[in-house]
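Here we show just some of the chains, and they stay where they sit in the whole.
Order of writing sets the labels: A and B. Residues in every chain begin at 1.
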Amino acid sequence: MIKEFLRRLFLAFTKNTRIYRYTNIYASANIGKNCVIGSYTEIGDKVRIGNGTKIQAMVFIPKGVVIGDDVFIGPRVTFCNDLYPKASGAWKVSRTLVEDGASIGAGCTIVCGITIGTNARIGAGAVVTKDVKPNQVVAGVPAKQIKSNWKHE
Amino acid sequence: MIKEFLRRLFLAFTKNTRIYRYTNIYASANIGKNCVIGSYTEIGDKVRIGNGTKIQAMVFIPKGVVIGDDVFIGPRVTFCNDLYPKASGAWKVSRTLVEDGASIGAGCTIVCGITIGTNARIGAGAVVTKDVKPNQVVAGVPAKQIKSNWKHE
């Protein structure tokens, strides 16, 4: 509890990164400058997060995930790191990469081993099972293309 | 921590509203009488919740959401408030309204800017992207009508 409080203080002062209450951030996670991380979010072992990234509440980011700069991750987004999870025995981390400027809507599930490209948009509630191209807009279960070339309005 | 405990005590005594542990309720949120709010639930800035409403665990309700009386919100339901979220820059709250007596099943994602009508029923796991009419039953991703006229059995 105290350790967590000190960590929040440290990130706020050295990196201007704001961490909300009840987060669970591993000491080995590397979080950039000017980020916001919402309540109940867990950021696992050796996860890397760039600068200016906004992560909402209740997000789960396990080991093996790398997130770029200026990424938006909506509330309750869940990343994975094992394609065939089981209760015991060896397991293999499949890496997932979210590139700069991507935006992932609320409640999405991101299956592991994929890349979400620069400025890609993922609609709320999607289950993403394969790579998303830069500027591509996808939605649904499994996620399919809605638009190939996202432009900010 | 102490502030949260006092808030729970206050709501319990003055409004008979029961708040479970690890909730994150903004001071500006307005919660009615005889409500129940489950663990790990976040209720954001200026959210209004009516009387007799039951909100399960792990629910995310951000600014811009108004919930009526006698509404049921299942575990892990996620509301949004921004149609085109991004990491930085201006953002616009789209309001979402849940009318009296509606019931939202476990794990639903509710895209913003819509109204869920009186006594509507949303099946578990649905992603709701447009208005739901009073007494309508919807389910799926995106949510579609299953029945037009819900009657309590």
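Throughout what follows, a residue touches a chain if its C-beta (ideal position, glycine included) is under 8 Å from a C-beta of that chain, and two chains touch if they have at least 3 such contacts.
All figures in this text were calculated on a predicted structure; none of them were measured in a lab.
Engineer: Counting all identical protein chains, and not just the 2 shown, how many does the complete complex contain?
Structural biologist: Whole-complex copy count, per this file: 3.
Convention: only the chains that are shown with their structure count from here on.
Engineer: How many angstrom lie between the CA centroids of chain A and chain B, rounded to a whole number?
Structural biologist: 24
Engineer: Residues of chain B touching chain A in their complex?
Structural biologist: Residue positions touching the partner: 22, 24, 40, 42, 58, 60, 62, 76, 78-80, 84-88, 107, 109, 111, 127, 129, 141-142.
Engineer: Considering the complex alone, what residue numbers of chain A touch chain B?
Structural biologist: Chain A reaches chain B through residues 20-22, 38-40, 52-54, 56-58, 70-72, 74-76, 101, 103, 105-107, 121, 124-125, 140-141, 152-153.
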